[in-house]
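For this view, one protein chain was removed and the others were kept in their places.
We call the chains A, B and C, going by the order they appear; numbering starts again at 1 in every chain.
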Amino acid sequence: MEEKKEKTMQKEKVGVYICHCGTNIAGTIDVEEVKNWAAKNPNVEVSRDYEFMCSNTGQELIENDIKEKGLTRIVVASCSPHMHEKTFRNATERGGLNPFLFEMANIREHGSWATNDKEAATQKAKSLVNGAIERVVHHEPLEKIPVEINPNTLIVGGGIAGITAALELANAGNHVYLVEREGTIGGHMAQLDKTFPTLDCSACILTPKMVDVGQHDNITLLTYSEVEKVDGYIGNFEITVRKKARCVIEDLCTACGICEEKCPAQVVDEGYGAGLGYRKAIYRAFPQAVPGYPVLDKENCIYFQTGKCRACEKFCPTDAIDFEQEDEMLNFNVGNIIVATGYDLFDPRRIPQYGYGRLENVFTSLEFERMVNASGPTGGHIVLRDGETKPEKVAIVHCVGSRDQNYNEYCSKVCCMYSLKFAHLVHEHLPETEVFNFYIDMRTPGKGYEEFYHRLLKEDTHFIRGRVAEITDADHQPGEEGKLIVQVENTLLGKQQRIPVDMVILSAGIEAREDAAQVANLFKMGCDYDGFYNERHPKLAPVATMTDGVFIAGACQGPKDIPETVAQGGAAASQIASLIGQGTMMMEPVRASIREEDCSGCRICNNLCPYNAIEYDEEKEVSKVITALCQGCGTCVAACPSGAIDGAHFTNLQVMSELQGLLWDVQPAPEKVTA
Amino acid sequence: MSEQFEPVIVGFLCNWCSYRAADLAGTSRIKYAPNMRAIRVMCSGRVDPQFVLKALRNGADGVLIAGCHPGECHYVNGNIKALRRYTMLKKTLDQWGIEEERVQLLWASASEGTKLAEKVNSMTEELRELGPLRWHEKVLADNGAAHVPVKEA
Amino acid sequence: MKFGYYPGCSIDRNARSYHISMMAIAERLGLEFEEMEDWNCCGATEYFAINDIPAYTLVSRNLALASQQYSGEKLVAPCSACFLNLKKTDHVMGEYKEINQKVNTALEAGGLAYQPGTVSVHHLLEVIVKDVGLEAIEEQVKKPLYELRIAPYYGCMVPRPADMESFDDPEHPTSMDKLLESLGAIVVDFPLKAQCCGGHMTQISEETALELLRRLLKNADDYGADMISTLCPMCQLNLDAYQGAVNAHFGTDYNIPVIYFTQLIGLAFGIPENELGFGKEIVSAKPALEKISDEAPQEKKRRRRPGRRTGLPMPSMPEEG
Partner (left out) sequence: MTQTLSARAPSLFEEVVAETSGLGENLNTCIQCGTCGGSCPSGDDMDHTPREIFAMIREDMREEVLTSNTPWYCVSCYYCVARCPQDIHITDIMYALKRKAIEAGYYQKAGKDKAPEFSETFIDFVENNGRSFELGLATRYHLRYHPLDAFKMATGMGLKLFTKGRMDLIPPKIEGIDQLKAILKKSKELGGEA
């Protein structure tokens, strides 16, 4: 204690830089005032403000000041350290100082953006800057720890994003573990019939890629599997995957399909079939599934429920059915991870006035995709729920569950386009049928998208501008009997209209996966308010996350169409390829160490460490940190009764000094103490 | 309007969840009481009870410790350790007559910007009601006044 | 169970049968409704059209009285408009400081005060379904309403507005459906169950009002309802007293009695009709009541899902599992 006290007196030359961030900070915080105030701190040599500290010129300011004015410590007050700590550490290093002699004050996220009260924001900024100055004085030079990057990659989710990324990495010669929850890869894209605006057959462009994945030497495909545990950090993650028992011996199965044919249990296919068709209890989602071997769904299997049947086993020509099969736990190491878990379709049952689930002939968009698909349950015929009747009038309702504060405030981005595609498909299949598209605003930004809308205008679709208020079978007027009535304000006419139709398609929006929050926690990512994963930077780092080595791609980050999803899958893969190319990565030196001379050998810390990184030296009767295992959480530092453990970059002295600096304006006057 | 007492709260926020929650509150432009000043620690398990005491002694009216949800700690279970220390610390503070609202513990994941902001608001409101802490009068007065100078000198 | 009771102006005369039947079933269910002393009118939908602060103030006098007279008991209102006005005023005073301040300044002139959130306002249906519970109701059923086809009518002000915590779905409420089913009755599909009866429109634009009423009657009739079950004096008055006017105006011949759900509960409990206020309705319930059978019907519930293999599967609804 006494020793450190003396250290505080030692004068460091601190450079303080207050960023305006355009008006992001300067609009709320009086930057000039903070700068001038900071300059009065005895340790501060230079205090400056600048428009954009993260710009080249901003960084050069720091570099030049270090060189010209002999600064020994740097403080930048700007955004969150999660945003630009790295940037300014690099600048500090280029100036010739150890990068850890730098500290950041977060006056944007925690300051100017969090309040409109200019006076309070300025006061808070002073405190944060002061805390950083008092802290940085006690910083010590540290060296980063090199970590080797394991060239293997884990990709979670076998939709088009995961498939794209897997092929990119595998083709470059890297090994990929592709983990998919369902029995086959393909994702939502495999469920679609045509793709807008070019109307390519979705399966035709997707299945060759699926086959490539299935056959690739560099890809370990784990379907019907889920990631259970993720340990470690960039370069060396330890992954545990549960490979669920599919009751099929993969080595023996020839994917002949006889088991499926013979299985007597038929259930509604809520997965791939979107609830519109049936499947067996042992099934492949669709004939082109990759891998080709089926999955046995125990909940619906007659044998598992009643103890009798075993038809699949009886008929299997290669004895590939194994009812006793158990879940398997697989462990492997990877250097990087891509999360590409996709989206859930908004469940329109949440909007009761649209009648889905109550009114037979109200369909979801995915149901319609399956219906209009030639390999779907109706053989591609557009029919009502009775399976026969062709609709004479079809309503397509945009924005279901999107752009609505009661459900999701955001626009789902793809619905306008796929609704137009639906209108076109109805025209194509049933030329006599009238189609009504109900929209709030027609959103068609994208290559060839607006042109597609114009094509539909020529096809004589009725476009009614108005958000549908309700869909009912309660008729009021002649002509409405037995119909579904779509009630809407035609906002271009300013009139309420009731339009009787035979079929309604609800263009449901895109939502984050139901379990997005759990998955985010598993991989240490953040979710936004809507449950979509947070990218590191909305503009400049769209596929990286706040956790090094974990990347995201596709609709798990936000609503996206296929081209964008594919682009993200590729982007994530190329970022990882570049890390693999570097071979090593420098890690934060935030680690604990024990001062032998102060250690009493009480061993409290030994059991406290979650990584078993502290061992006891029987001979010397002291504890020791195994640096390679230590992750730097600091719980041992807080617990040591002798204060013998130092947490590098988070020492007691550093934290206490920051604390004292933060509270500069409320410190009780010293004379009060003795009063 | 009369001059309102504005408490100063020190927030110990863990690097992985709650500090990011505060970042998210900012990026989402959620406006909340500017009364909390944050210190970033790697884990809520790093929060040494003496940090809290130092904060109160040095003029803070309250301290918020925030970490990842139980079971979601970046360091396995550092937050549980924080909870244990917090529980013991509260007993001590209680004996000194320090109101329990002054030191609070919050679980906020990186996506819970709103939750963090709401907590800062509610805590600020509670501390406004309680008024300034006045550590030196409350804790050190009477018997306390005697021992401070003795020990240090 | 003890509750505070805000009857509302209609209960005294027009909706007497609501009050009578409510009290009759309360006895069987062990419920005690203690009427608020010196309550005043809630202003219905009229006061807000003239002056809003006085309108909130008018309602808040009742809330202030309730907070004085009861010690934490829930306040029950059987009338939809009263329920909404009481609940909304409490909610708005809590959310909007300016309104709270003005209302309390006005209350002070009468020596009263109200702290929003103190009184918990509930509609009678909510109390029956939630606090009493369907199991307790079923235990009391002595004469099930077998074969009686009922259209459950909720109207607008009980399920909505949705921004305050509502005990049922604002678009597709089902609590009364389940209640009536537990009495043994057949609940018909009634898509317009939460549509508006027109409220005071009968006094303002009869044509508009009659059209709204016609739709409701037609919809109930389309689904073969023997009667409409209601939970609001205004809905009852409009559908019952104006049914003749609807028939005269549109050349229809609807003859659908409109009965309070409390009367139906009483009936199933075996309480004699004359002790439940039957006979006060203008469209007589007699013919409908004669349809009640002693035998449980064979097929109990309507099924909407088409059978397997014929046609396409229907999406399942949460309650169907």
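As a working rule, contacts are C-beta pairs under 8 Å (C-beta built on N, C-alpha and C of every residue); 3 or more make two chains touch, one makes a residue touch a chain.
Quick caveat: nothing in here was measured; it's all calculated off a predicted structure.
Chemist: Name every shown chain in contact with the chain that has been left out of the document.
Modeler: A, C
Chemist: Hey, which of A:Gln215, A:Asn406, A:Gln518 or A:Thr584 is the one touching the hidden chain?
Modeler: Reading the full complex, the residue touching the unseen chain is A:Asn406.
Chemist: Among the options C:Leu112, C:Val141 or C:Ile292, which residue touches the chain absent from this view?
Modeler: Answer from the full complex: C:Leu112 touches the omitted chain.
Chemist: Which residue from C:Leu31, C:Ala66, C:Leu86 or C:Ile99 sits in contact with the chain not drawn here?
Modeler: C:Ile99
Chemist: List the subunit C residues touching the unshown chain?
Modeler: 9-10, 12-16, 38-41, 43-54, 56-58, 61, 92, 96, 98-99, 102-103, 105-112, 156-157, 160-163, 170-171, 195-196, 198-201, 203-205, 207-208, 212, 241-242, 244-245, 279-282
Chemist: Quickly run down the residues of subunit A that touch the omitted chain.
Modeler: Residues in contact with the chain left out: 353, 403-406, 440, 465-470, 487-491, 494-496.
Basically, only the chains that are shown with their structure count from here on.
Chemist: Using CA atom averages as chain centres, what separation in Å is found between subunit B and subunit C?
Modeler: The computed centroid separation for subunit B versus subunit C comes out at 49 Å.
Chemist: Nearest whole angstrom, what separates the Cα centre of subunit A from the Cα centre of subunit B?
Modeler: Whole-Å distance between the two chain centres: 30.
Chemist: Which subunit C residues sit where two or more other chains touch them?
Modeler: none
Chemist: Spell out the residues on subunit A that touch subunit C in their complex, using ranges where they run on.
Modeler: 266, 268, 275-278, 349, 351-353, 356-358, 360, 364, 371, 377-378, 383, 385-388, 406, 470, 472-476
Chemist: Which residues of subunit C touch subunit A in the complex?
Modeler: Touching subunit A from subunit C are residues 162, 169, 171-172, 191-192, 215, 218-219, 222, 304, 306, 308, 310-318.
Chemist: Subunit B touches which residues of subunit A in the complex?
Modeler: Residues of subunit A touching subunit B: 80-82, 106, 108-111, 113-117, 120-121, 123-124, 127-128, 131, 517, 520-521, 524-529, 531, 534, 546, 590, 608, 610-611, 631-635, 637-639, 647, 650, 652, 655-656, 658-660, 662-663, 665-668, 672-675.
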